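Have a look at this one before I ask anything.
Apart from one protein chain that is not included, each protein chain of the complex appears where it belongs.
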Amino acid sequence: MSDPILSLSKLNAYYGDFQALYGVDMDIHAGEVVAIIGANGAGKSTLMRSISGLMSNASDQVRFKGEAIGSLRADEVAYRGLALVPEGRQLFPSLSVEENLMLGGKVGRAGPWSLDTVFELFPVLQERRKQASTSLSGGQQQMVAIGRALMANPEVILFDEISLGLAPVIIKTIYDALPGIIGGGMTALVVEQDISKALEVSSRVFCLQEGRVSLAGATHDVTRDQITAAYFGVVA
Amino acid sequence: MIEWINVLVQGVLLGGLYALFAAGLSLIFGVMRLVNIAHGDLIILAAYLGLSTTIMFGVHPFAAALLVLPVMAIIGYVLQRGILNQTLGPDILPPLLVTFGLSVIIQNALLEGYSADPQKLSAGAIETASVNVGSLTIGILPLLTFAIAVAVIAGLQWMFYSTALGRGFRAVSDNQDIAQLMGLNKAHVFGLAMALALAVTGIAGILLGIRTSFDPSIGGGRLIFGFEAVIIGGLGNIWGTLAGGVILGVAQTIGAKIDPGWQVLAGHIAFLVVLAIRPNGLFPRVQH
Partner (left out) sequence: MRSPAVYRATRASRIAMVVAALGLIVLAAAPWWAGRADLRLMGEVFLYLSLACLWNLMAGYAGLVSVGQQAFVGFGGYMLFALTIFGGLPPIAAILIGGLLAALLSIPIASLIFRLKGAYFAIGTWVVAEVFRLTFAQIASLGGGSGTSLPVGIVRSLADGRSAREALSYWLALGAAIVVVSAVYLFLRSRRGLALTAIRDSEVAASGLGIDIWRTKLEVYVVTSAFTAIIGGLIFLQKLRISPDAAFSVNDWTAFVIFIVVIGGIGTLEGPIIGTLLFFLLRETLADFGTIYLMVLGVVAIVVMLKAPKGVWGLIRDRYDLELFPLSYRIKLNDPKDP
């Protein structure tokens, strides 16, 4: 098997004195879609922040295409081809829809994604391109957040709870768009509390519990009971 | 009657200079929520740089600006990345006290280098030239200063809302972490904002130096005028800053007309009155 595109080894993360991740190990291969599940507060967002450089770690705890990036700043990580769709969308309120997307393209990497292709993926954004991003509905804002990350033409994209707070019908629209994104060979980490959604799109799954990996395996191998046990920490 | 119209016109034109003092303050507050206590001293530093350049190369102050502006911009970038970036955070004390320290350092360095004697930039005929509009006589220099202020503010507005640089400024101002995820290095973006702010400060310093005499001690006063223009106009509104400068200028010329000793005092009182009745300034930025 080829070398992993992203690999975490004994990743620890701290908020001051509080330790949020304990020795997380993970190997992700190019083209994989991996689900990260876990209860609220398990450390999923912390994991995303650590990988994307928003939290600094020891350099070799995170490797991307063989390079130790654990201690790089988020902007340096972004230029290397790793993008995060952050939890809660986090659009820039002072920027229009189009400007949000253009800022995503700031790193200037070559690839299939551009304003035009993002608008093809989410046609409703085209009509609203000049609007303030705050004037959009939650689902549309999520589309902007995803489009903004795609504009960087990343090799690995991280989704942090993209269904959070959205109506089921909107969630469906967004998840229906995922194959169009991942189909192009992009590697993806999908963080979800909604387990079924995550399992549907992924080939492998990791479950986090109180900062530790409590379950790892191929999606079609793990059972419901295993997940329940890993998720809630009860022995099934 | 015509006398008072004249006072009004002079005040408006003076307001252009104050808007230039304020524009830099407004820009850096907008991008990084930093209030630079040394801002006034940096204006005076620019005036002295202009003085040295005109003497050394025997050039007109406007030509000296070609050197002073980039030098101020470099000073701004280095200052921001070397010192000020380290002070930014939730606590307001470090930036305040560090820029206060800078203010004292700059002031005394100028005193050491140039002495306390008042200096002036001589710009030749333009200083006394004027045009007659009806029975009003309007100085070319104040008119030019005002036009430059309008141009600078229009330029900043355009930069902020229509360029990639401005997009970066707004993004970092909105959310530093997420901006960083988009590949913006905030330390560099802040450096650029300070560079731009000090380039504007350079313009202000040269125009100030042509208009009046200056010495190392007057920086604090210029900071206050700029600050008053920002607050009167409303935080975060750059055209409001021009309006704030104009209101301050008019208040000062009216004060001076009543009694020469009241010029500056009248400006302060106008500021306090605005603060009392419209604490958010006259034209606060509309939140959407």
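Think of it as A and B in the order they're written, each chain with its own count starting at 1.
One rule holds in what follows: contacts are C-beta pairs under 8 Å (C-beta built on N, C-alpha and C of every residue); 3 or more make two chains touch, one makes a residue touch a chain.
Because the structure is a prediction, the values reported are computed rather than measured.
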| remark: The omitted chain touches B
| Contact with the hidden chain (one of B:87, B:157 or B:176) | B:87
| task | Just name the one of B:55, B:74, B:104 or B:129 that touches the chain not displayed here. | result | B:104
| field | Missing-chain contacts mapped onto chain B | value | 34-35, 37, 83, 86-87, 92-98, 100-105, 107-109, 111-112, 220-221, 223-224, 227-228, 231, 261-262, 264-265, 268-269, 271-272, 275-276, 279
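Note that only the chains that are shown with their structure count from here on.
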| field | Chain centre separation (chain A, chain B; CA means) in Å | value | 44
| query | Along chain A, where are the residues that touch chain B in the complex? | reply | 52-54, 73-76, 78-79, 83-84, 86, 90, 92-95, 99, 102-104, 106-107, 132, 134-135, 148, 152
| said: Help me check something: in the complex, which residues belonging to chain B touch chain A? | reply: 164, 167-168, 170-171, 173-175, 177-185, 288
